[in-house]
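Here it is, the structure in full.
Not every chain of the complex is shown here; the ones you see sit where they belong.
Think of it as A and B in the order they're written, each chain with its own count starting at 1.
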Amino acid sequence: MAKSRTGIWLIGAKGGVATTAILGLCALRKKLIESAGLVSSLPRFENAGLADWSDFVVGGHDIRAGSLFEHAERMHTDNKAVDPDVLARVKPDVERIDKNLRPGVLVNVGEAIEEFADKKLRRVRDTPRSAIERIRQDLAEFRKQHKLAHIVVVNVASTEPSADADELPPRWKKLDKLLDKPKKCRLPASSLYAIAAFEEECSYVNFTPSVGGSPPALRELALERGARQAGFDGKTGETLLKSTLAPMFAARHLEVMSWVGHNIFGNLDGKVLAQSPNKKAKAAAKDRLLRPILGYMPQTLVSLEYIESLGDWKTAWDHIHFRGFFGTPMTLQFTWQGCDSLLAAPLVLDLVRFSERAWRAGEIGTLTFLASFFKTPLDCEENDFGRQFQMLEAWCDGVGAKAYVGK
Amino acid sequence: MAKSRTGIWLIGAKGGVATTAILGLCALRKKLIESAGLVSSLPRFENAGLADWSDFVVGGHDIRAGSLFEHAERMHTDNKAVDPDVLARVKPDVERIDKNLRPGVLVNVGEAIEEFADKKLRRVRDTPRSAIERIRQDLAEFRKQHKLAHIVVVNVASTEPSADADELPPRWKKLDKLLDKPKKCRLPASSLYAIAAFEEECSYVNFTPSVGGSPPALRELALERGARQAGFDGKTGETLLKSTLAPMFAARHLEVMSWVGHNIFGNLDGKVLAQSPNKKAKAAAKDRLLRPILGYMPQTLVSLEYIESLGDWKTAWDHIHFRGFFGTPMTLQFTWQGCDSLLAAPLVLDLVRFSERAWRAGEIGTLTFLASFFKTPLDCEENDFGRQFQMLEAWCDGVGAKAYVGK
């Protein structure tokens, strides 16, 4: 089966992660940067039949004013994370992508996000139904215009306030009816995008902790339409380390008494989070994995604080207090200093490549083999990063073998 | 097959690791401490048919003067690592074990070790052959006196200067003949103990970086006699973390540019090492695993320094400088503060339990499924701690299943 052109549709296309992914994709095509940071470029996966960087076309939604390139430039001006020479050389490509961007949806995104939306957009009064229709039209038009075989929709927008998914009807039929009743339907924008993506038979990747496609009714819809989804919340730093280190404590029978993690960062994500009612939920998600890995829950503390001077450079300090033989307390501390967008963006590109491959391989529903990319992997009980990565290897070995047989 | 009494023979029985293992074993039997730190006590292994703590009898060799209890007390007085109440309650048990100790061997151990040997012992002039004979007699007598079905010999003596194993004849027959020629035979004490253990059909575990049973001629001997060995160099701190974290960098395609590790500690091991010509070799061993895990060798630096005030509390600071997307440098630092003997001693007890189980299961030669316990696992290419641990799980599941079938 020949590879064909695939769309990458970024929700929050002008944000730090999206613009870095766009800059990266353009730079990879022009061979201006190396493949460091890209999981899908590991020699380990070279027989998995993944698409080439040149096979992708980028579009997306965003609620902000300003050109895509202006937003992308910040990775240099604010964060010294992208070389100005590279920026200059990919400028025309970025400007071409900018033409594929469409205005986003503000339904139930919360005040913190609304605050930085384009003024014109804030005047639009969408119902859930009309928003979904608008998104579907944008996707369909993108597909038609660029003759795309498939589209992977990726949510990299700011985190929404946590919605209570339990209150939603569990079946799609019932939920569908609510979409015309704005006052009764509390579905946030991230879920409306997911619905549109599923109805358009796209793959949907939720790189954020927002609700997205996770409610049961939406999972039903995805299966029904033969769509794929993966999520949620990209695992880029502290939680990556937790899911790597906690199995070591478990394997050595070292009892973790307390695990304290303090995260400081100064990007927009941090700013939105600082004001957001779901900061607590986000923090909790960073701890959730400890109980299944350790088999018990130590005292934990996670703080996420907005420190402006750090920009996109996230610093995490973790203090792990554990008990060994004779019950004697010992300590592991670590400090992780990384540029958040540079850690996240390549994973977005990886998820697109693996999702597209899964579409070609005929997978539908939740792509559990992508668990290693997420803080809270959907439909997956494995929280040990090493074992999650082995799931990815196994799946790729499988499709690689099948592809070979098919030749 | 019924479990029967098993001997634990500790080489370096008065050292920190050995005395802590002894105190721990006695305390476990009296239920004075919990099982934290013991891998073999994980629920995961409860169907593996491991021996009970009450099944073991302890003996050993040491070159130092002073009673076993005096040495054991230091874990409280110097390191505040063992509760004085526990010490008091196991005192009679420790004193009973002391009667099973025999004077050790000083052949080719190097000046640093000789320095703290009992004066009387320093006057003994052993040839390699006579030393082996003496050790064999001690083991045979121990077996007979306590009616032991099996003995596991564990080397927890101070690190010897590195010997050039390449100069040794590769076949046992030739090496055997050299044992009568002290001047031509550079085999260090650790190897003489290994030979004696193999000839007595014991299991031999090398918890140190000394040569021990690793030369090809000795592996041949082990197989010939149906003995088992495992080694070498217990993985308790910094290297444990390296073998846990390096796979994460590899899986995420984050390029490690440099990995710097500084270790400071104030125990006898540190003192011997500080003067030892093989400090460099020890340091190198702590880095060796990076190339196979990462697929390339970053710049590395390992220092091991004796800082008296720290006693047995080892502190490691590691600085990992890596490159992500767009080649941008980022940093992970960690500080590990642990009591060395408390980290090592339970692993010694684990290794004894797993080795004894392997003996009952009919295994001979190198026990590669024990790789997760060692810095440089013999006959094993796997360096990823998580995958090494899966080897242990798989082996235990296997013997567990067989045992179940056999019932």
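Points worth noting:
The rule we apply is simple: a residue touches a chain if its C-beta (ideal position, glycine included) is under 8 Å from a C-beta of that chain, and two chains touch if they have at least 3 such contacts.
Computed from a prediction, not measured in an experiment: that's the story for all the values here.
Every protein chain here shares one sequence; 2 sit in place, and the complete assembly counts 4 copies in total.
Simple rule for what comes next: only the chains that are shown with their structure count from here on.
The best fit of Cα atoms from chain A onto chain B calls for a rotation angle of 180°, in steps of 5.
Averaging Cα coordinates per chain places chain A and chain B 44 Å apart.
Residues of chain B touching chain A in their complex: 20, 23-24, 27, 33-39, 41-43, 81-83, 86, 240-241, 244-245, 247-248, 251-255, 295, 323-328, 330-339, 342-343, 345-346, 372, 384-387, 389.
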